[in-house]
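One chain of protein is taken out of this complex; the other chains stay put.
Labels A and B are assigned to the chains in the order they are written; within every chain, residues are numbered from 1.
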Amino acid sequence: MNAREAEAFNREQAIRIEQQITLRYSFAAGRHATRFFTALRDEGKILATRDAAGNVMVPPRPVCGLSGLPMDEWVEVGPDGVLAGCTIVYVPFIDPMTGAQRPVPYGFGLVRFDGADTSIYHLLDATDPAQIGVGKRVRAVFRPREERTGSLADIRHFTVVED
Amino acid sequence: MSSAASDTWIVGLGEARIAPLLDDVSINELAWEAVEPALQEAGVALADVTGAITASQDFWDGRTISSMNVNEVACGSFGSEAKVAADCVQAIGYACARIDDGDQHLNVVVAHAKESEGDAHTIELAAFDPYYERQIDPDETIVAAFQAGLLYARGGASEELSARVVAAARSRSKVLDAVSVADVLASAPTATPLRVLDRAPLMDTAAAMVVCCGDQRNKLDRPAVRIVATATRSGAYWRERADLTSVAQAGEVVREALDRAGWSLGEIDIVELVAPFAHQHLMLGEAVGLGGGESLVARFEQGEINDSGGWLAGSAGSVAGLHSVLAAARRLRQGDGRRAMVCSTGGLAAQSHHVVLLEAAP
Partner (left out) sequence: MSHAPVRAAIVATGQTDHGRRFDASLAEIAREAIDRCLDSRGLTLEDIDAVIAGNMEMFEGIYLVEQLSVGALGALGKPLYKLNTGGTVGASVALACYHMVASGRYRRVLGVGFQKQSEGSTQAAITTVGDPIWERAVMAGAIGNFASMASTYIAESGVTQEQAAKVAVKARRNACLNPHAHLKMPDVTVEDVLASDMLAYPIHLLDMCPASDGAAAIVMAAEDLAGDLADRPAWVHAVATAHDQQYMGDSPKRLAVMRSLQAASRKAYALAGIEDPLRDFDVAEVYEPATYAELAMCENLGFCPMGGGGKLIDDGVTLIDGPLPVNPSGGVLSTNPVGATAMIRVAEAAMQVMGEAGEHQIPDVKRALATGYGGNAWTDVMILSAERPK
């Protein structure tokens, strides 16, 4: 069929079979993530791992891909950082943690903690979108201690701070 | 060089723990648990490894591009990784191709699965035809049950013979308790005629090896095992197979690999057959030419086949073939035989077949 014929078929004849498959997973965070999220939850600290070549990585990990060396040392980084990338999102994506659509617009970007060589993606405070830009300094806004569970969401979002 | 045989060498082996639940480690860490010892054994650093072949299944990992879970521990950054979604024995064939054509010299082969993390029934359901089958909610055990039922009715195989295969495997297991034939036959039915103990239990595990070309092997000067030939073939989708009890492609891939190597079946000292269900071992053994019925099962019991215990002794999808390769390679290094063959399967009702032939260093 050519494109036009296919379109007509689509409209007039095609049978569709609707299915919903619910795939549930329970992911083990592992040693490095457990230590990271424990520190995040209990102390509001950001931890990273470092190798003998001086690479400092967040998320922490057993080995550094750049050097091939084990990342044996744990160091604290942040709590502030710099925006390495950012955007204001207008598409209402579904939050995979809740299944509900995220209210738009919201901020999303790449945060490089002071002292780290890598960045992580997280949500950005978009109360004043004009403030958000690459190179701006940001700070993690934590949820209250009693609401933290040991996950990325323990940080509500990052907000731009003055230098 | 001859296009038939391969010049790929295994110079390091590594295994992670094998357990029903390893929730102290992420997949990344679990893979490193296997890769790190393999690198140490080979005497190479991760930075020396320029590429990797990884084996895993997206649905089991709950992740599109499941190999992203392991890419940094498999070959470091900017390495040349290729990922095969099948049992690792098939992936080994691809690893050899990239070494034989000169593209790669030193690679890691790593397979992983954390079968504890997903819901097996739903994952397996996703392998079924969305138009004609899913609505009746099947899974791999149900299809295997059809197969076993037909096999036992055909004659030459029986629940008891399958149970003996399980008992033989468990007696050799390092992670699962031994069970008797009576235990197997008394275990709860899953889908008749199959019972719980007829199937390899779900596990979390990973395994790895370091492979290289002949020149690298000479430089590394480690105990090494040669991969001489590989072959792979797919049968029909289960519902379209004329005879669900036949795995003729297993025989074909073995013949093809033996041709490539210039060997005969009788020259193989070590045999490992890799499949998730006990009755499938009987089918494979027969198709490959290792006998049938009582005499075939006796070979399992004596350890002539599956000295390692195979998948039934504890492994996971994608990894099982590699576990058998590692076991065979260790025996070859120890001088416990000169030539080994590992046959593995994939898909519903053992649809696809892969084989690798190994040889001890001269």
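Keep this in mind: a contact is a pair of C-beta atoms (placed from the backbone, for glycine too) under 8 Å apart; a residue touches a chain by one contact, two chains touch by 3 or more.
Since we're looking at a predicted model, the values are computed, not measured.
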| item | value |
| --- | --- |
| Contacting the left-out chain in the complete assembly, out of B:Asp7, B:Asp183 or B:Glu304 | B:Asp7 |
| Omitted-chain contact residue, chosen from B:Asp100, B:Glu115, B:Asp204 or B:Glu272 | B:Asp100 |
| Chain B residues touching the omitted chain (full complex) | 1-4, 7, 26, 28, 51, 57-59, 62-69, 71-72, 77-86, 90, 93-94, 96-103, 123-124, 126-131, 213-215, 231-237, 240, 249, 252, 346-348, 351-352 |
| Contact footprint on chain A, counting only the chain that is left out | 1-3, 5-7, 9-10, 14, 16, 19, 21, 25, 27, 29-30, 33, 57-59, 61, 65-66, 84-91, 93-97, 108-112, 117-123, 129, 133-135, 151-153 |
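We take it that only the chains that are shown with their structure count from here on.
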| item | value |
| --- | --- |
| CA centroid of chain A to CA centroid of chain B, Å | 36 |
| Chain B partner contacts - residues on chain A that touch it in the complex | 17, 19, 21-34, 61-69 |
| Chain A-facing residues of chain B, complex | 22-30, 32, 36, 45-49, 59, 62, 71-73, 76-77, 114, 116-119, 122-123, 125-126, 130-131, 134 |
